[in-house]
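As you look at this complex, bear in mind that one protein chain is not there, while each of the others sits in place.
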Amino acid sequence: MIRKKSCVAMLLAGGQGSRLGILTRNVAKPAVPFGGKYRIIDFPLSNCVNSGIDVVGVLTQYRPLELNAYIGSGAPWDLDLNSGGVYVLPPYHTGKTGEWYRGTANAIYQNLEFAKQYNPDYVLILSGDHIYKMDYSEMIDHHIQHKAAATIAVRQVPWEEASRFGIMNTDEDFNITEFEEKPANPKSNNASMGVYVFSFDKLYKYLEADEQDEASSNDFGNDVIPAMLSAGERMTAFTFKGYWKDVGTIESLWDANMDLLKQPPPMDLHDRKWRIYARNIGMPPHYAAKGAQVLDSLVTEGCQIEGAVTHSVLSANVTVEAGAQVIDSVIMPFARIGKGAVIRRAIIAEHAVIGANAVVGEEEGDIAVVGSNASLEAGTRVTAGQQVGE
Amino acid sequence: MIRKKSCVAMLLAGGQGSRLGILTRNVAKPAVPFGGKYRIIDFPLSNCVNSGIDVVGVLTQYRPLELNAYIGSGAPWDLDLNSGGVYVLPPYHTGKTGEWYRGTANAIYQNLEFAKQYNPDYVLILSGDHIYKMDYSEMIDHHIQHKAAATIAVRQVPWEEASRFGIMNTDEDFNITEFEEKPANPKSNNASMGVYVFSFDKLYKYLEADEQDEASSNDFGNDVIPAMLSAGERMTAFTFKGYWKDVGTIESLWDANMDLLKQPPPMDLHDRKWRIYARNIGMPPHYAAKGAQVLDSLVTEGCQIEGAVTHSVLSANVTVEAGAQVIDSVIMPFARIGKGAVIRRAIIAEHAVIGANAVVGEEEGDIAVVGSNASLEAGTRVTAGQQVGE
Amino acid sequence: MKSNIVGLIFTGDRIEDLRDLIRNRSVAALPMLGRYRLIDFLLSNMIHSGMHNIGIIMQSNYHSLMDHIGSGREWDLHGKRSGVTILPPYVSNTGGGVYDGMLDALHSNLSFLRRSSERYILVTDSYMLYRVQYDEVCARHIDTKADITLLYTKDRNVRRNGWGRYLNIDPDGIVQSMEFDPTIPHYPNTYMSAFLMRRELLIDLVDRAVAAGMHHFARELLVQLLHERMYKIAGYECPGEIWSIDSVLAYYQTNMDFLNTKVRTHVFAADRPIWTKLRDEMPARYTSTARVVNSLVADGCVIEGTVENSILFRSVAVKPGAVVRNSILMQDALINRNAEVDSCILDKQTTVREGTRIVAPRDFPIVIGKNLTI
Partner (left out) sequence: MKSNIVGLIFTGDRIEDLRDLIRNRSVAALPMLGRYRLIDFLLSNMIHSGMHNIGIIMQSNYHSLMDHIGSGREWDLHGKRSGVTILPPYVSNTGGGVYDGMLDALHSNLSFLRRSSERYILVTDSYMLYRVQYDEVCARHIDTKADITLLYTKDRNVRRNGWGRYLNIDPDGIVQSMEFDPTIPHYPNTYMSAFLMRRELLIDLVDRAVAAGMHHFARELLVQLLHERMYKIAGYECPGEIWSIDSVLAYYQTNMDFLNTKVRTHVFAADRPIWTKLRDEMPARYTSTARVVNSLVADGCVIEGTVENSILFRSVAVKPGAVVRNSILMQDALINRNAEVDSCILDKQTTVREGTRIVAPRDFPIVIGKNLTI
């Protein structure tokens, strides 16, 4: 049933993602809703199948329940296969003891056997908290053409921001000559996207070595990439030019949602040749009532809108009652905005209920957040930057 | 996507299963091959779907890789569903820390949220190391009719063996009055099969209490069942009359395989109304060559037989070369028995290679075992009860 | 937990009053309510009644229906033990078969009935939209010791089109007789072309009726059985609203009824979702010039103009200045700038050119055929 695969993907679904605050109190980061009908993990999973990669291991150890249920058999992404598919890979016992994942490199190390089953030539390593559409097959072609041991996807960031990223310095032929984590004086503006292609034998070799090294923090960026560079392996950079956004913080998650509302949007989700797949929950079309007013927004199936919605993203099954206003906000699935409530520059998480005339968020300042299943009483005020939980 | 389910099954796939010796050195017990084309877990999974139960959580923390790959999307058992299906449930982190499963009750406790998603009335708890065909829906009907908090499946064992089992003493109406673990002087011969039905609310309540109890070993038989009995909950026994075999030891695994060769077999695998499903590996029919001699045996697709096979079970893709003899043995998938070798009262595990003229096992005594991927040189002798690894 | 009922959906009847809407599709494949096909509601009723084994009898023009059902996996009906079975019309070298009535269709598919293992069978035609629990129908069937149970409704909605079959039911719930297409019905009970009985009994009845030269299930066989009084034939009143999609106007009005939130809440009950084939469209996009009131809008739509009292299927585009009123726009319809559409049904992939006006009376909606540009 297991066939040789040219390339296997390993997706680092990560830990708690504490920078997302109460949004990840009960779910793993990749399961956080995005863009109305997606969850973050839909982007790398859809990229994989659209790139022709049909084996994906999802490495996670934090509250995998919802993620597990969301991924299910893998059918929404055509990953319910006899010869491949998507697998959630937790840490496990090998005999007397088991160990939790220590770092990104250790997590992959503990699951090398998974990849090995498919006897792959290449392993693609992905993160679970980025929003982008990318054809990984182009990157793999680049890797093959350059006969590289590892290829690292980079994108050009504004020079003034370069010191916030892991920066790849390359020669004119895309060979990486140096890697600097958050350099004070960057020599280049090629920032790593956290997307790697490794030749499997090289990955195996350097992860084994990394495990032996007690000083290592078992991280790709900190340990494995530098070790390969200093050993003189051929490492190339692959430049990605499309839209890419890390959504690891409340602010950036909100930003990325707002990006979808731009005209034209910097990332086209309408493109039929590169669909982003998502699990469907079987809702009827959304209903805009007699008094509804919706402008500059995305609205998902199952919504019931009686109030005013401006420049916002409404996920599946959101209710906006009469007289309520939603402005510059992200409303996640099944949330309910009560009569006369005002939501501004806020994220309202799944199943939250906002009481009548409550006011969440302000015109300026940080994003306000109401956590999943939270219930705000009528008239409550939530100020800019405040997070209100269950 | 998640719908209410009347009953959810939780399968305790267990730990290492060390009583199976080298057979479980690299795989979890439920993934051990059985009966030519099955693995142990095929029996409870097939029983579930044949009983109309289509949500199954498989609780495991020991080397789940092969089990994960075997289960895959769940398609072989029709468990690749949007509204349910089969899920492998490992331990996980909930915040700062995670914990490994302590006992059977703790494993279920850690996954109560999984069951809760389906808002079930009943939870069926199963073990991953029993071979049997059972219609769980009859047991659940029994549970409902008796308005029980818990129902425990029992089978009658010979009185002289009763002291080796957990024994349920019942009144004439099947109500359990007492539970004794391996009693010296058994009052009944109703032995627990390790198959339980709980009303979900009761299970929830008693598992919460069990977690609070620091003295508890977090085991269903030792702790939860006695606690419920002493609290006066209505507990009933459901008598199962069919074939049932615990395959937790080398001897019993071999025995259960040999049972399939009896005429008529005590358990009918031909029954089209209660098929045992298994993942298929896509092999052509087996080939019995010109010099082959096969008697009283089961032979699976993909085999190539040139030697003599008597009273044995040959799994998929086994090769028996010319002049080799296989007697009273179980040969697991992809094993190869070399020219002139003699295999007697033995289990040869997956991908093992037996060299020419080697002799494994003896006419009497314990079962000899050759582990997976082991390679015996020509002429090697493996005596009764000996285990030879990779 | 294991269902005792096999389902069989007959998709054969051509209803001429649906005109252009069924030119290239069967009634069962009619696009409904922004993202569904009519058959989705029957399939969902069956699934939520715990039924797993469902046959669909196809006839002419079944490509779109077959494409819609696909492997059945959107309905969890793709199993090897059970699932959805497409029963296509018999095609041999001597020509393609179109059944001469439901009885013929049942007879041609007896092998499906025979190899099913469930004790009961629920057979239904496919031109009605309703929610019911067939497992409750079956429970009542067993309770009342009926031989045959016929589903009926007292909802007056279904009489819109003026034709129908009505049941004379006595106070004990037993069907005494049946009348066909009366000018004025004598009974308030509309037969829903759906019935339940033991599977073996149906096989037996069909075999005998076809041998006796019958073709029509209700008009011939049922009438004879009612006359003979050998079997106990009971009625089961379906609760709630029932829609009969038997004319262009009925199609139009049914869709429009769903602009009423109460109707939607009942039919789209959260615990019994309606599954359908997926398109993986992004959420609907409203621009700064959008104005949408009292309308249903599916994913993938891009709305820059005005939409009132309308139903927009997936990926409909309404350009700035365009006005859509009282209309049904099937998927991929494109309404260009300053066009106006009122009381129209636009079939799939229709384009309305810039500035075109097409306005119909609300009681005589105009159908614009698939792929047309007007």
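So that you can tell them apart, the chains are marked A, B and C in the order they are listed, and the count of residues begins at 1 in each.
Rule of thumb we're sticking to: a contact is a pair of C-beta atoms (placed from the backbone, for glycine too) under 8 Å apart; a residue touches a chain by one contact, two chains touch by 3 or more.
Note that this is a predicted model, so its numbers are computed, not measured.
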Practice problem: Quick one: jot down which shown chains the absent chain touches. | Solution: A, B, C
Self-check item: Contacting the left-out chain in the complete assembly, out of B:L112, B:A288, B:A356 or B:A384
Solution: B:A288
Quiz item: Quick one: which of B:M168, B:L298, B:M332 or B:V370 touches the chain that's been left out?
Solution: B:L298
Exercise. Check the options C:R73, C:R131 or C:K348 and report the residue that touches the missing chain.
Key: C:R73
Quiz item: For subunit B, which residues lie in contact with the unshown chain of the complex?
Solution: 35-37, 75-76, 263, 269-270, 275-278, 280-301, 304, 309, 313-315
Quiz prompt | Residues in subunit A touching the chain absent from view | solution = 3-4, 6-7, 49-53, 78, 80-84, 137, 140, 273, 275
Self-check item: Residues of subunit C in contact with the chain not shown
Solution: 14, 59-63, 66, 70-73, 78, 80, 86, 88-93, 95-98, 278, 280
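Throughout what follows, only the chains that are shown with their structure count from here on.
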Self-check item: Greatest separation from subunit C - chain, by CA centre
Solution: B
Practice problem: Determine the chain that sits nearest the middle of the structure, using the mean of its CA atoms as its centre. | Solution: A
Exercise. Averaged over CA atoms, how far is the centre of subunit A from the centre of subunit B? Could you give it in whole Å?
Key: 39
Quiz prompt | Sites on subunit B at which at least two other chains make contact | solution = 80-82
Quiz prompt | Residues of subunit C whose C-beta touches two or more other chains | solution = 73, 275
